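All protein chains but one are shown in place.
Going by the order they are written in, the chains are A, B and C; count residues from 1 in each one.
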Amino acid sequence: MAFRSKLRIRFGDIDRAGIVYYPRFMHYFHVALEEFFADELGIEYHTVVDTHRIGLPTVHLESDFSRPFSYGDNIEVEVRVRKLGRTSVTFGYRVFEESEDDPRIVGHNVTVCLDMDNFKKMDIPDWLRQLFEKQLGGPLE
Amino acid sequence: MAFRSKLRIRFGDIDRAGIVYYPRFMHYFHVALEEFFADELGIEYHTVVDTHRIGLPTVHLESDFSRPFSYGDNIEVEVRVRKLGRTSVTFGYRVFEESEDDPRIVGHNVTVCLDMDNFKKMDIPDWLRQLFEKQLGGPLE
Amino acid sequence: MAFRSKLRIRFGDIDRAGIVYYPRFMHYFHVALEEFFADELGIEYHTVVDTHRIGLPTVHLESDFSRPFSYGDNIEVEVRVRKLGRTSVTFGYRVFEESEDDPRIVGHNVTVCLDMDNFKKMDIPDWLRQLFEKQLGGPLE
Partner (left out) sequence: MAFRSKLRIRFGDIDRAGIVYYPRFMHYFHVALEEFFADELGIEYHTVVDTHRIGLPTVHLESDFSRPFSYGDNIEVEVRVRKLGRTSVTFGYRVFEESEDDPRIVGHNVTVCLDMDNFKKMDIPDWLRQLFEKQLGGPLE
């Protein structure tokens, strides 16, 4: 099974309509990505950014939302490496209420590898590419 | 020219990489949408939500980011009505640094009209449809 | 030892100065409070709000910050019930880097018990008062 990060919907994540404010899901994606780096890739995201001086800004994002989330729902954010280019990596996300089989949100973000010292695009370094490659493939549960 | 909302990038909008944290743009889109309702459609968004009990949750979002924004950049978020369905309305967004001709971000969000009292999809009411229709069409600058 | 909630500082919590944006700590306090309700009081905060229709808005807050937090710091937020009035409850907070003995932040928030159906102040109901009372007292480590 793919990596899932268990998150809690917070009191302050709710909007005037009484459901999770949609930009928060983009934040949840990033939080889950940070957990994915620590737990699956074996390197803390802050080490990637602060020590290796590599950034992964989003250049394309796309998501479908089929049902809203409310305060009190228990949320699981699945993270996968969907595609690896020379300079880009695509992360796939699915968001589940923990008791449900079908995701309520399905999306992906394309990111590019950036040298944080000059903000220029760079090839994904080999050590990082190898970590991503181990996560690629497998059935699309 | 299409409606543009002038926003300021805030000190707290910046992330560890020194650029605007990408989920903030989804928030900027919503802020610009609220301004669009007030200034172009002639009705405050809180009136739509709290008085008319109509919500417009996002069911699909999609954006391309070509260049990051930094603290101190002056930002303009263009809002358009791109498509009108029976129950759905698609808003198009483009984000400019105010001194530039080309947008750094181009995206759109598909929203559905929801009865806030039962969270069921509903046809866009005529009075609101007419407001949206006036904003439709025109060249894609 | 008092209850502590382990939190992760997130990539997006950092501000332009490269440290945690100070309003985020007020959010961390609330997140830790939600954990405190679930883990120590034995009732989920969303149940208090949504089922019992009780709110606990902050009417006074006060905090001292002795050292900033950076991305990658592991954070622990201690929560205590400091004082119980007829309608008010004061929560004390201390924020530690997990490897340190001295807190970097010490603060407290006074909240009042509100009937969420009319937004009027109300006496803390007995069942909730008893939960708070069990947490009162003890040495100030």
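As a convention for this text, a residue touches a chain if its C-beta (ideal position, glycine included) is under 8 Å from a C-beta of that chain, and two chains touch if they have at least 3 such contacts.
Remember, predicted model here, so these are calculated numbers, not experimental data.
Although it is left out of the displayed model, the omitted chain contacts the following shown chains in the full complex: A, B, C. Here one chain is not drawn; of C:Arg4, C:Arg24 or C:Arg94, the residue touching it is C:Arg24. For subunit A, the residues in touch with the chain missing from this view are 11-12, 14-18, 21, 23-24, 71.
Seen from subunit C, the chain kept out of the figure touches residues 16-17, 19, 21-24, 26-27, 30, 46, 49-50, 55, 57-66, 68, 114, 116, 119.
For subunit B, the residues touching the absent chain in the complete assembly are 8, 10-12, 27, 30-31, 34, 44-47, 49-50, 71-72.
We take it that only the chains that are shown with their structure count from here on.
Taken together, the touching pairs cover every possible pairing of the chains.
Superposing subunit B on subunit C by their CA atoms means rotating through 180 degrees, a value rounded to the nearest 5. Averaged C-alpha coordinates put the centre of subunit A at 28 Å from the centre of subunit C. The geometric centre of subunit B is 34 Å away from that of subunit C, both derived from CA atoms. Within subunit C, residues 11-12, 71 each touch two or more of the remaining chains.
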